[in-house]
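Shown below is the structure under consideration.
Part of the complex only, each chain left as placed.
For clarity, chains are labelled A and B in written order, and residue numbers in each chain start from 1.
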Amino acid sequence: MMIVMQEGATDEQIAHVVARIEEVGASAHVSVGERVTVIGAIGDREELAGVPLEACPGVDRVVAVLKPYKLVGREFHPDDTVVEVRGKRLGGGHFGMIAGPCSVETEEQVMAAARTVAAAGGTMLRGGAFKPRSSPYAFQGLGVDGLKILAEARDETGLPIVTELMDPRDLDDLLAVADVVQIGARNMQNFQLLSEVGRCDAPVLLKRGLAATIEEWLMAAEYIVKEGNRRVILCERGIRTFETATRNTLDVSAVPVVRLVSHLPVIVDPSHATGRPDLVLPLSLAAVAAGADGVLVETHPNPEHALCDGPQSLAPEAFAEFAERVTELVRWTGKVLS
Amino acid sequence: MMIVMQEGATDEQIAHVVARIEEVGASAHVSVGERVTVIGAIGDREELAGVPLEACPGVDRVVAVLKPYKLVGREFHPDDTVVEVRGKRLGGGHFGMIAGPCSVETEEQVMAAARTVAAAGGTMLRGGAFKPRSSPYAFQGLGVDGLKILAEARDETGLPIVTELMDPRDLDDLLAVADVVQIGARNMQNFQLLSEVGRCDAPVLLKRGLAATIEEWLMAAEYIVKEGNRRVILCERGIRTFETATRNTLDVSAVPVVRLVSHLPVIVDPSHATGRPDLVLPLSLAAVAAGADGVLVETHPNPEHALCDGPQSLAPEAFAEFAERVTELVRWTGKVLS
């Protein structure tokens, strides 16, 4: 941690900052510049982070030197984490193609979607039983009944189930069915929920918040891993910007950035990033080329009648073509779909 | 709702959209332009919102005509809502000055802060017992013990307590003490939590999410009011932008925008918006001048030793000066501090 003093900071103010640093057992190195003095604080990261040095008189700003996360960082665990679930793998050269409807509506709908996904070589089935909706008047999901339908789809196709948890009180019900627990973008900093799924056995698919920096996203993953659950899949799904041609802006750079600093697998959801079915294929290919460990896309047997996010879902034929093209590019990158 | 067809949309595609609209009991008005056809759909707002018309072939985009919220809108309730709690009022000409430490740390600290707030004419005491922190290694709050300290502070000063709820499972404990339940920015779209507090008796202070549009914020309030709790106070606390001189960017325009379209009171939190104590006074004055119904600021008996957000907290003397100047401007606007 480096403390940059204001121009004109007094010797007394500098001495006071040094004293505060030493109080927590850290050591301070004072570097006097022509106009500005900088104090380097060396010691335990968390101890130092707990001292509000910006509030000391004469301090201009505090610059962190160390990254705030530990367990999710590559320094801590240099090899790629491979998440394995019901024989499917994701990460470390294994590419996951996760697809399915936005929300579980009926048994017929889910079974049709699951067959489409399985036939095209998809590796997991997604579908929401609990749905976060901006409007209280919109369809909120089938809840526990939806989970049962997902279980049937898995029984028939063998595809592991990825489904979203919104409320810690639903965790047990959800774990009875879910193979992978999804934490949605809006809950990326619902810290109680993160800690809860950190204590369970299932892998967690953690979506990036709309306004979360990559570092905050990794800190959210750290909440999960800190509780003991190391099987976290990160999912980039678009950030909020001024551009209106797409619903959100896919930050494809997040893929190589995460891969450089973290061992966790990172996938991309182009359906939510853009809200447009005509962009799902080109952006999935972009994600694969950038090094993503998987994609998460929406497909619906009949997008025009979907109760949720129909407009961005791929119809069955479109999904088959999509899967073929993505599979080819995955192969080109040297990864395997498995 | 208006459906803008693509250039070159066929008569069949237009007829299909009309049919889908009529299926839900709405009526369709087709307006054929030189290049583009627009279909107006007239009928029940929610019924129509449930039809994914963008997924129909030939549709370019769907434009909402009606606002998505009802109960929080001025059309529904033209007069300002006044929130009353323990004799204090906020809204409709009543200005609230809510202040206190970011988090509850010790009895001494909270009592000192409460006395500072009361002495300066503050109307409510804020303080967090449950703290959302980006890092799992940071101080997470005292929990239920913190609530007890807040209760003591209220007993002595008479100031109503504003404190944050993060987990629905803590609601009963929190309601035993809280006069106003705060929902933090990160939980603005935690819909289960919104519905829970919508079913309780206490007023709710709802912070705007970092990346939430004003409309989404009002929809979050609609979740609460829909459950029966009409005492919602909206709180602008900065949105996330590219600017780095301040921690977030205070969207002061949100104050007059909300006041035009909603009857709910709207206040401003300049401490979190900027993260800088030197900006708290000018931005509070800006908020008052723009028509805010209150401010929410951080004060700490000893900012330099705060366990949370010390750098942005006002020290006691600074708070007294702050309160005096804000009170004067409130008077200039014709509102009363009460």
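Note that contacts are C-beta pairs under 8 Å (C-beta built on N, C-alpha and C of every residue); 3 or more make two chains touch, one makes a residue touch a chain.
Computed from a predicted model, the values in this text were never measured in an experiment.
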item: Full count of same-sequence chains in the assembly - 2 placed in this view; value: 4
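In this text, only the chains that are shown with their structure count from here on.
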item: Cα superposition angle of subunit A on its copy subunit B, in degrees to the nearest 5; value: 180
item: Chain centre separation in whole Å, for subunit B relative to subunit A (CA means); value: 26
item: Touching residues (chain side subunit B, partner subunit A) in the complex; value: 20, 45-46, 49-50, 52, 54-56, 68, 132-140, 166-169, 186-187, 189-192, 195, 209-211, 216, 219, 222-223, 226, 239-240, 277, 303-307, 309-311, 313
